[in-house]
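For chain A:
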Amino acid sequence: MGKTLLVCRLAVRDVRHHLAQAVLLVIAIAAATATLTMALALNGVTSQPPYAATRAATKGPDVVAYLTSTSQAKKLVKAPGVANHSGPFPVASGIIRFDGRQADVFAEGRTTAPAEVDQPLVTSGTWVRPGGIVIQRTFADALGVSVGDQVTLNGESFAVAGIAVTAAQSAYPNLCNGTHLGPTPAASKFSDACPFPSFNIPLLSVHGSDTATASSDDVGQIWMTEADAIGLTSKVNPLTTYALNLKLTNPDNAQAFAYDRATAANAPLFSTWQGLGSEDAVLVEDGHGVLEPGAVLLALLAIASVAVLVGRRLSEYERRVGLLKAVGGTPSLVAATFLAENLVLALLAAVIGLLAGWLVSPLITSPGAALIGTAGAPSFSLSTAADVVGLAVVVALAATLLPAIRAARSSTVDALNDVARPPRRRRKLIGLSNRLPVPALFGLRLVARRPRRALLSAANIAVTVTGIVAVLAFHAYADGRLSGASAVTATGLSDPVINRDEQMLTVITVMLVTLAVLNALFTTWATVLDARHSSALMRALGARARQVTSGLVVAQVLSALPGAILGVPLGFGLFTAAVHGGALPPKSWLVATVIGTLIAMASLTVVPAQLGTRQPVAEVLASEAA
Partner candidate 1 sequence: MNEEESVLLARGLRKEYGSGEGLVRAVDAVDLEVARGETLAIMGPSGCGKSTMLHLMGGLDRPSAGELWLNGSRIDRLSERGLAQLRRHEIGFIFQAFHLMDELTAQENVELPALLAGRSPREARRRAFQLLDQVGLGERATHLPSALSGGQRQRVAIARALANEPLLVLADEPTGNLDSAATLEVLRLFEDLHTGGLTLVVVTHDERIAATADRMISMRDGAFVDETRLTGSTSGNLAGLIGLGS
Partner candidate 2 sequence: MQQEVVLAMLAKEPSQGFQLRARLDQALGALGEAMNDGQIYVTLGRLEKAGLVVRQHVPISADRRGPKVYELTATGQERVSEWLGEVSWPKPDLAEFHLKLIAAAAAGLADPIGIVDVQRRELIRRLREAQRAAMAESDGSEAGLLLEGITLRLQADLRWLEACERSWTDRRKRS
């Protein structure tokens, strides 16, 4: 018991002594855990498909058939294997207008009473009523409507009674990218044609000139009363489509059921629940392609920052171990102290990261909000929390074990005298630096004497620049996609996929930049601290404070340069690994990134360097070993 208390007291004292370092460590680990949390949340959305949840909540159909007349329904309803059905419901074509935006819609006529199969779940507002329509959720987002707004359908005014989700159709904007059953099951997945037999109004946004089969990205799904739906039709816009929802005794037979009937002459068009489900997954996977590499990068950056912090503590740690060993204490006591400290800090960081991730995740997952379970806070499972805490603990352990092992192996005397690592000598560099002005002389020699630290610095910068370049590449890519999608600009609707991707990107960019700045701060601060003794000695020998500061800047830029340059190809590599097919961002951006990073590192070095030169030389020399 006494020993535990001792360890706790030592740990608290140590943290207080190095409060700034402790805070920075917490921030770095928190950033890593926050990213991991978000990645896991999004992963949770895809791996355990909310489509299943939606299907369960809306009594989703196993097979949806699109008929040209109600007589086709009887045969299907009576087919072997069919357990239940709803419909056939009339489906009218229409154009919806709201607030200057317009889009094509399929309006399904429904009863006010709930159907037995496919009863869309209303997430806000109420179900259909005369004069009141219900809009599919992602479509409503894109259109910008909310419950209570007035919209125009084929020239007539309707109120938005509610917003709902369904499992019977793919969510906007994939309504017509969905599962039109093709000649083979395999070809069924991604087809350009809409599952609806015909769209009777000239489509607003059409890739081909064929109005007979709708083929666009921007068709939305709405529900209204049967009377209202029929009211939309006219001589030029006749009612030619009916939707029939089927529930099978064995849902797994859905594909076979549909395929058997799809090839007959005048057959209806079919959708199956498996196809619909996979389509929805694509929506989220798309985003995954952005978040995952982003998360990896952030995690790397966070670990790099932690590495810098831990690296500095290594030598202090060894000295402390030596001291304790000399007075009879065991390395295990010091290791226990360090471990306790790091664990507590890491756990604190994990909690902060979890909270941050929990708050930020909705931003990322909600545009995929066609599906249940993704509105508001994402579902947090115990496993997510466990993973995150696990990461934090691993980091804490790694940060402790490495120095502990080294310290245990080193001799007490060496640790006390800090003999372990003398600076390196590079004759040629020293000779070369002779001819240079004082700042360059100093800076070059600083890099030469501690090459490993310079390398660590370079690695840090490389990771930072990698992240920035990857993000730039994605921005360029996203811009390209946006400008190519004329459908979007013509009707003024926002593409929710791109929207969501951009939001994710913004979040990741902000986090990246924050972490990069933090990382840069750690690195420059570490550079200045490591050079304290040399700086003081140079001043004692007559170097001016400004020369010393410039020298530190030179040292920092020299070690940052290779890292910054390396980061460009690495960043692009990361981007292409995540998003297939993308062009390198414009050269000017890349050059600007490299130069900008170097300038940032230089400026960030100036402040701690100048602070360092304020301290009296004698004090520094007395306290620091070389």
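The definition used in the following text is that a residue touches a chain if its C-beta (ideal position, glycine included) is under 8 Å from a C-beta of that chain, and two chains touch if they have at least 3 such contacts; residues count from 1.
The set was built so that all candidates are chains of the complex that A comes from, given by their letters.
Nothing here was measured: the structure is a model prediction, and the numbers come from that model.
Listed candidates 1 or 2 all sit in this complex, but the one touching chain A is 1.
Within the complex formed with candidate 1, the chain A residues making contact are 422-426, 430, 434-435, 438, 441, 445, 448-449, 534, 537-546, 613, 616-618, 621, 626.
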